[in-house]
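Chains shown are a subset, placed as in the full complex.
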Amino acid sequence: MSAKDISSEVRNQGLALYKAAPEAMQAFQSVMKVVGKEGALPAKLKELMALAVAINVKCEGCIVFHVQNAIKHGATREEVVETITVSVEMGGGPATVYGGKALAAFDELKA
Amino acid sequence: MSAKDISSEVRNQGLALYKAAPEAMQAFQSVMKVVGKEGALPAKLKELMALAVAINVKCEGCIVFHVQNAIKHGATREEVVETITVSVEMGGGPATVYGGKALAAFDELKA
Amino acid sequence: MSAKDISSEVRNQGLALYKAAPEAMQAFQSVMKVVGKEGALPAKLKELMALAVAINVKCEGCIVFHVQNAIKHGATREEVVETITVSVEMGGGPATVYGGKALAAFDELKA
């Protein structure tokens, strides 16, 4: 499945969930909004942080979502790659597999 | 991959495992049988609980399996949706992704 | 460490976090408030669901927190025990260890 297809699936299934549980999902989105703002840490770096977590918890939809957001905030390939190396330090072999998916998603979505 | 295809794969691969390790798998199925019975908690609610866990441990095959069982025990869309919101409270962003998959599985399997 | 001590630690550390990041934590608490309400599923059952997740993700502070909430909503020992058996079905050996902690927390906090 391409990163674009995963991205669409996450968006569509998220939208359906939002319609089904508007109150809870709106509350969760307010968490995302607060966390995503520029603050003590730049928004770009918080997206890369979220990506490092996504790789380590092995959530492919989250990887694509946060790679996409990182690109929107101007993250470079080098920054994504370094984020993946932190993930490998923290997650060993499985992080090389999910880190590989993250890099492939970056290359596809950036193209 | 559709929920129906995931469901078939889980069933077929589970069957092959059962044939290969009958004693261990029979023992595990006796755990499932005991847990699945009506008891201090209704079977339907225990299936929804298992679904909440499946979402939080990010096991897509388990999500489809327990959505299916929840439907068999009469779980409504509203109950599945609330189960997903508990998962989001306990699992944040990744739980919105896997919760979205759970709702999509419900909608497909219920149709 | 007793369940009461864990409970105090979670509360105190949570409070400090709330003071340090009021906007983000308030947003997250609104998620908890929405999810915790009576709805398609009774609040008690949603607490037990959260407990099943807490056992499976091996978060001891969460186990104590949700055992406590389940007690407040009138959950019986039998219901907590059945919640633990669902956890064991979903999490094997580690869930017997963390399920054992959950039962000990119930017995201590209920006493």
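Each chain gets a letter, A, B and C, in the order it is written, and its residues are counted from 1.
As a working rule, a residue touches a chain if its C-beta (ideal position, glycine included) is under 8 Å from a C-beta of that chain, and two chains touch if they have at least 3 such contacts.
Keep in mind that this is a model prediction, so the values were computed, not measured.
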Assembly size in copies, with 3 chains present: 6
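The definition used in the following text is that only the chains that are shown with their structure count from here on.
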Subunit B and subunit C, separation of their C-alpha mean positions in angstrom: 21
Separation of subunit A from subunit C, taking each centre as the mean of its C-alpha atoms, in whole Å: 28
Where subunit C touches two or more other chains, by residue: 31, 34-35
Subunit A residues within the subunit C interface of the complex: 23-24, 27-28, 30-31, 33-35
Residue ranges of subunit B touching subunit C (in the complex, touch as defined): 31-32, 34-35, 39-41, 45-46, 48-50, 52-54, 56-57, 62, 76, 78-79, 81-83, 85-91
Contacting residues of subunit A [partner subunit B, same complex]: 10, 13-14, 16-17, 20-21, 24-25, 28, 31-32, 50, 54, 57-59, 61-62, 65
